[in-house]
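All protein chains but one are shown at their positions in the complex.
Chain lettering (A and B) follows the sequence in which the chains are written, and residue indices restart at 1 in each chain.
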Amino acid sequence: MSEVGARRTWFPKLPSLSRFTFVDVVLWGLRIGVVIVVVGGTVGTLIKGRYGAAQWFDFLVFGLTIGSVYALVALGYTMVYGVLRLINFAHGDIMMTGAFAGYFLASHFAQTGLLDHSPVLAMLGILTVAVATSTIIALLTERLAYRPFRQVRGLAPLICAIGVSFFLEQTFRGSFGSGIRAYPDPRWQKETIAIFGFGVPLVEVLVVIAALISMAILYLIVQRTRMGMAMRAVSEDADAAALMGIDVNKVVVFTFGLGGAMAGIAGVCYAFVFKQVYFFMGFTPGIKAFGAAVLGGIGSVPGAVLGGLFLGIVESIGPALFLDGIGIPAPYQLRDLIAFTLLIMVLIFRPYGIMGERMAKKRA
Amino acid sequence: MSHAPPRPAARSRLQERSALRRSLRIGLIFGAVAVYITVVGLLPSLDARWIVVGVVSLGDAALIAIGLGAGAAIAGRRWSPDFWPLALPSFFAGSVAGGLLALLALAMRVFDLRPIFITLSPALLKVLTFGLGAPVGAVVLILGGALLATLGGALTLAPTGIRTPVLVGLASIVVFGVFQELIQIMMQYGKFIGALRDAIFTWEGLSPQGAAAIFVLACGGALVWTRVLRGPVRDRFAGLTAVQQNRARAARIAVFVLLLVLFPVVAGSYIGQVMLLVGLYILMGMGLNLEVGLAGLLDLGFVAFFAVGAYATALLTADSPHALASYTALPSLSYWAAMPIAVIASVIVGVLFGIPVLGVRGDYLAVATMGLGEIVRVIVQSDMAAPLLGGAQGILQIPKPRIGGFELADPVDLFYLTLAASAVAAYFAWRLENSRLGRAWMAVRDDEDVAQALGINLVKVKLLAYGLGAAFAGLAGSIFAVMLTSIYPSSFQLLISINVLALIIVGGMGSLPGVMVGAVALVGLPELLREFGEFRFLFYGAALIIMMRIKPEGLWPSATRRRELRAAAGGGAPDDPEEAAAFAAEPLSAAQRPAQ
Partner (left out) sequence: MEHSNCLPISTYVALAAVALAAVPTASAAETKGPVTDDIGVIVISKGAPIQLGAYWVMSGADSALGIDEKRGVEIAIKDHGDTLAGHPIKLNVEDDLCNAEGGQTAATKLAANPNTTIVLGPACSSAATAGAPILWKAGITDIATATTAPALTAADRKPGYDGYMRTVYSDIDQGRSDAKYVHDVLKAQKIVTIHDGSAYAQQLATVMGDNFKKLGGTVLSQEAVAPTDVDMHPVLTRIATEKPDVIYAPIFVAAGAQLLRQAKDIPGLEKVPLIGSSGQMAPDLVEAAREAVVGYRITYPDVSPDAMGAGYPKFVDAYKAAYGEAPISGYHANAYDAAELAFKAIEKVVKTDASGASYIGRKALRDAVLTIKFEGVSGPIGCDQYGQCAQFKPAVYEFTNGDPKTFKIGENPKKVWP
């Protein structure tokens, strides 16, 4: 007893060592490890001075671009989770369906020259087809696969979502082939716009703007319309909302439709930036977008966008900034590692994300 | 007040309209299924495989099954016990189903859809229309659909005495036709069996005479069983005492197990290989069962423990520059020494995995563990870890285990090793389930906060779940490494974790027999049907969705689980009275006894 007291007088600020469990040690070790890698890597990279301002700006812009795609997909995740408490594993694949649908129209327009002559009309057409396809498929999956699980907790909805994901991927593979299709490359998308003195391709700027506009529209819908209020009510407490006279079914259908639309826009944006569409393209962006949604705070619309942009930037700058500095060979292979580590750190240490409520540690 | 008798005219008109709508809906659903399998490319793939050579292909059988199914769905509703009132709706549903397919055929004839839907080629049109060209073929499809549906309805309503033998006969033809290669390989011993094989099969598959013979035999056998033998056997069984009934059941299971164990010897090394893979997945399933089924910890990073077991074994035993023996003072170990070390390594990694995610729950845990699994995969494949782990080239030249001078080289030998390992593991799992730890796990699964309030040390219990689950996976991983004698990082993908999760869900969570059933269904069958490998994941996805909707407790659920799920779904006893009686009557096996 006296030793404890003696320890306390020597180090009055530290908590009693007897309260440190093994788990705490490991978690602190994890925190310290990550901090060492981040700080050490950053310092190392800056010392090496390999990249100039132009390159860092490029990294930033690429990160914002891919981050905007993540943000658009994350918006869908976050809304569906808020209303249904369901991680829709198939959401990334819904993005793929939109991209595929848009492809056929886009290549047709490219062939007939419409894409070059009247870009606005063509893009609107492509977006419409993509959004329509993805929304319809989202609504179908809700109706056929998720509706029976409205009341059921546990694993069944998650497994069903995984099943839907496989099903969508394979349907598209079987119908359209496993080869890669490429979106057309119209000249006007490659023109650069000068921002802060550096040239940025127009298409990337458009994607970021699209994400921001979508977020704004979504935010307005959720905060200012009756349906949005109903959505917020249902995500707060579905039973109470039903008692208040809200048609929960309609709200859920609306939410899925909205999420599907977002995914469709995301698909077209992704496809115009990265050009390659194939049946499996939605899987990894889907998982990363979910990470982004968690990062920003599940249930929060601005949070999803912030999370998406942040994740994109970290993915883009991370290997160069952290891993390169500590001398890891071939750091770009480990990009996914950075993304997943970020996701796990968020889930462990700040589960409510940047802007969301405490969801992960509550009864899910 | 007297009740006026219901006016028959109005009621029948209402019935008629809804009957029409219902049969329209069923027809549309089945038609959509038929169009779907055509567009997705499943039909051409099925068509390439004969059931009866020259007569019926698997594709034809699929379409026939859809037609029959439409009729069966209508008749299954049992609007009326007689057949004739249902004949017209069945006919109608079948014609609608055939009509959708006919529309597709006509569309293919008029438009060239190949640039978009790659499977809609002229060759497919020929297959769909039976070589008759689009307009005639369309009519044939509609009529054929209608007739098949009527037949299906008739079959559904037929008495069991007729229906069962016919279905058994047809099923036997399909089985013999589809698995003809395997069966022919199995029938290669002995003159008599060889002659039998030549009588039934040709080089390409089941001959028409063979099919007829099998149908007659199977049908006859089923007839004999249902009419003659089943009744007396049942009566005799009911007449035994409870202890004798238990013994009879145990004996039945023992015979089944014996057959299972000796089957690979008879069937050859390919079946042994398939059973080996199934066994590995059963091992992993038992481990994940501990984590998910008992402790409620949804772990999608399970493949990481599998990888640790495989790599540990490889590093300790391989004859390669990457093995630890090549550049440290450690000697190259034999498999029997390396296996326990691999298991221990998996346990350690399992515990280390569990520590960060102790506080994460529910779906978030799924994604967090998925992230951890992916991190392991990326590291294992990376150039960064390549000096230690071999990078993309993997680790080669892993020797097979030896007992004395005998090398376990054949898949059948390794299957027996896996069987022994599974038996030991099953024993552990079963004991764990009924122990204090198992009950603590179930408490944590039901409600963490309450469990903690009751004094259960969450940290210890959860870490034990991760660690012990990982041990099973590590064991499976080490057997995997010696099975392949070389491991590549591409073998350890997220897909394996999802596979294992799917098979314990489909088989029945928390139940050991369920794990086996799930493994056979989701691993064994796709391996046997490898030529449809392209559609494996399509079946997977569809199977997961359908299973979750129809039978979420799994194919062979534990009794506890079934009760829980029924209670959760808002019912008390099972609604089928037959089942309730059986439920009450069957003495719960030790494995299924609820933890009390």
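In this section, contacts are C-beta pairs under 8 Å (C-beta built on N, C-alpha and C of every residue); 3 or more make two chains touch, one makes a residue touch a chain.
All values reported here derive from a predicted model rather than from experimental measurement.
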item	value
Candidates B:Ser90, B:Ser346, B:Thr369 or B:Ser491 - the one touching the absent chain	B:Ser491
Of B:Gln273, B:Asn289 or B:Ser478, the residue in touch with the unshown chain	B:Gln273
Selected residue (touches chain absent from view) among B:Gly394, B:Gly438 or B:Gly467	B:Gly394
Selected residue (touches chain absent from view) among B:Gln209, B:Asn246 or B:Asn457	B:Asn246
Residue touching the undisplayed chain, where the options are A:Phe104, A:Tyr219 or A:Phe274	A:Phe274
On chain B, residues whose C-beta touches the chain left out of the figure	181, 185, 188, 203, 246-247, 250, 253-254, 257-258, 261-262, 264-265, 268-274, 277, 381-383, 391-394, 396-397, 406, 409-413, 416-417, 419-420, 423-424, 426-427, 430, 483-491, 527, 530-531, 533-534, 589-591
Residues in chain A touching the chain absent from view	50-51, 54-55, 58-59, 62, 66, 178-182, 184-185, 201, 274-276, 278, 280-281, 284, 315-317, 319-320, 324, 329-330, 332-333, 335-336
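Here is the rule we go by: only the chains that are shown with their structure count from here on.
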item	value
Residues of chain A that touch chain B when the two form their complex	21-23, 26-27, 30, 85-87, 104, 144-145, 148-149, 152-160, 162-171, 173-177, 287, 290-291, 294, 328-330, 333-334, 336-337, 340-341, 343-344, 347-348, 351, 359-364
In the complex, chain B residues that touch chain A	36, 39-42, 116-119, 292, 298, 352, 355-364, 366-368, 370-372, 374-375, 378-379, 381-384, 459, 498, 501-502, 505, 509, 534-535, 537-538, 540-545, 548-549, 552, 568-569
